[in-house]
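The other protein chains are all here in position, but one chain of the complex has been omitted.
Note that the chains are named A and B in the order they appear, and that numbering of residues resets to 1 at the start of each chain.
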Amino acid sequence: MNKKILKSYLVPGITALACVIIPAVLIKFNFLSAYTAGILNQCAIYAMMALSVNIICGITGQLSLGQAGFMAIGAYSTILLNQMLHIPVPVAIILAALISAVFGFLIGFPTLKLEGDYLAIVTLGFGEIIRVVLTNLKDITGGPNGKSFNTLLTFLELPKFLIFTSALIILIILIQNFIRSSYGRAILAVRDDEVAANANGISVFRYKMIGFVVASFIAGLGGAFYIWHMGFVKPEQASFAKSIDFLIFVVLGGMGSVTGSVLSAYVLTILQEGLRFLKDFRLLFYPVILIIVMIFRPQGLLGTNEFEFKKINEYRNSIKKFFENLFSKFKKGGNK
Amino acid sequence: MDSVILFCQQLVNGISLGSIYALIALGYTMVYGIVKLINFAHGDIMMMGAYAGYFVLIAMGPTPVGFCAAMIFAMIFSAMLGISIERLAYRPLRNAPRLNSLITAIAVELILQNLMRVLPFVGPNPRQVPQIKIPQLNIGNLSISGISLFVVFASAILMVVLNHIVNYTKTGKAMRSVSYDMQASSLMGINVNKTIATTFAIGSLLAGAAGLLYATAYPQVDPMMGYMPGLKAFVAAVLGGIGSIPGAMLGGIILGIAETMVKGYGPSAYADAISFSLLIVILLIRPTGIMGKKTVVKV
Partner (left out) sequence: MSEKKLVLQASDVSIVFGGLCAVSRFNCEIYEGELAGLIGPNGAGKTTMFNMLSGIYTPTEGQITFWDKKGKAININKKNPHQLNKLGIARTFQNIRLFNQLSVSDNVRIALHASRQSSVLDALFRTRKFRNDEERMTARVEQLLDLFHILNKKDEKAKNLPYGEQRKLEIVRALASNPKLLLLDEPAAGMNPQETEELMNLIAFIRKEFNITILLIEHDMKLVMGICEKLMVLDYGKVIASGTPGEIKSNPQVIKAYLGSEAVDA
């Protein structure tokens, strides 16, 4: 590999390692409590769900309101694979994600031929159907009371942190690589103008399917990690209400922005925990913020922008300029 | 003979439930027809109407007079709620991409639900609604619940009035015109803002009425009560053809009957799943619904 490429990987690579290692060390030596580590783990899982929603809604431009359904499939599949088929947990997790992807394929096939609002309704419907089925297959799924899943690692936050956060970072890298390639551009073209994309050699249906299946794989992965972390899952995990929670992360972070979705997931999950003292008023917090954002900054925090390492100099300059402007305004005021 | 009786009873129940779905579905379909927005908060307007009626019933007692007062109050309260929501949350976003309005609608739904959970005089726990006594109708061995009949009757009146308004009044004409082409309508001198507000008012009014009727038939109110019926009414609207008023009525009745029949004769736990599956099947075969019109997009 030539030097220039190595250099461009250096800074992001070190940052990625730091994100995993520094908190891990802090947790190991109890500077961060197990409770905090647990929150960080939950953040990582929700960030994965945000990524899933971002891929199908933000990047592929297909409004799916049923991603939580795939998460639930991933969670329940992990339990079944491990408890009934005695497959070791790590393998079960990957398989569960693949099972979600298969469901994504089956559901996507008839659904992606529909337009806009209709697509949203159908995905909503599928999520709810999954919830009802999970509630009723009592023998397999434990019915409405859910199913518990306790493994060695359920209560060990540090190994979970290492695994979840590393998985998240790997996912982010792979997704970014995909987007910044001919394949990613093809999907963005489909989002922008289907007719034009079709006319220019891109099979619109195929690329919508790719987006949908990848999104359901990641949701399934998130679900598998979720059950590993929580030790417990209920059929409500597949409901429309949960899908909305994840959609909110992406809308606030910026539809189409990978960094935005992840950031938003972390910030909002931490906030949710921090605001526990508000009790039920906490539930009003999300939707009110959502409306304010929709009216005043509809593109969300980052819009479609990504944080790019190579643009660090640009960011530095614009921050510098911002402060320079601020100071010059103060100076002007002082001279009067 | 018994099975026929059972069937008739289920049918009446189905039509009764379906009428409630129809009333709610009408609000969805009218709003979608005019501003192309799926008003996810609509189910919760039904819930608010139910609560409004509930408080009046508590205050005035479950008498016919009390019930009428409750109904009128529920309808007016819901209408005003609908107008306020439109004015505050949807109008600023009228020219924004559709996704933004959709998200806002979801946010409004969450606010309404959680607001009710938080308010001290409401709270998350279900409350019993005082029942008014309506005698059963007995035809031979067949006994039909008086309440079911009442629901059907009340809904029918409302739908007839709505039909008259939409098809025979100036307001209705304005509503239809704006749903075809907003810009052209405003150029023809129609006050678009007022027309849209009126549409929301009428739709919400019907939802409020539906809420109180629902609370009468299934006598409990709780903050989440609008969620499922809202979703199902939405399914009904799409089934009948979203944007079509007769479609919403038809879709509601069909869904109500289907759901009741499944609960009565089939795997009742799967009733919800079957409703949604029906929706999906319809959308795949005939996306514009039973009474919807096919639109060809010009390339």
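Brief remarks follow.
Please note the rule applied: a contact is a pair of C-beta atoms (placed from the backbone, for glycine too) under 8 Å apart; a residue touches a chain by one contact, two chains touch by 3 or more.
Keep in mind that what you see is a predicted model, and the values were worked out from it rather than measured.
Interface note: of A:192, A:280 or A:314, the residue touching the hidden chain in the full complex is A:192. Check A:132, A:204, A:218 or A:252 against the missing chain and you find that the one touching it is A:204. Interface residues of subunit A facing the missing partner chain: 174, 177-178, 181-186, 188-189, 191-193, 195-204, 304.
Simple rule for what comes next: only the chains that are shown with their structure count from here on.
Inter-chain spacing, taken between the CA centroids of subunit A and subunit B, is 34 Å. Taken in their complex, subunit A has these residues touching subunit B: 63, 110, 114-118, 120-122, 124-126, 128-129, 132-133, 135-136, 195, 240, 244, 247-248, 251, 255, 280-281, 283-284, 286-288, 290-291, 294-295, 298.
The residues of subunit B lying in touch with subunit A in their complex are 36, 38, 89, 92-93, 96-100, 102-104, 106-111, 114-115, 117-118, 124, 231, 234-235, 238, 267, 269-270, 272-273, 276-277, 279-280, 283-284, 287, 299.
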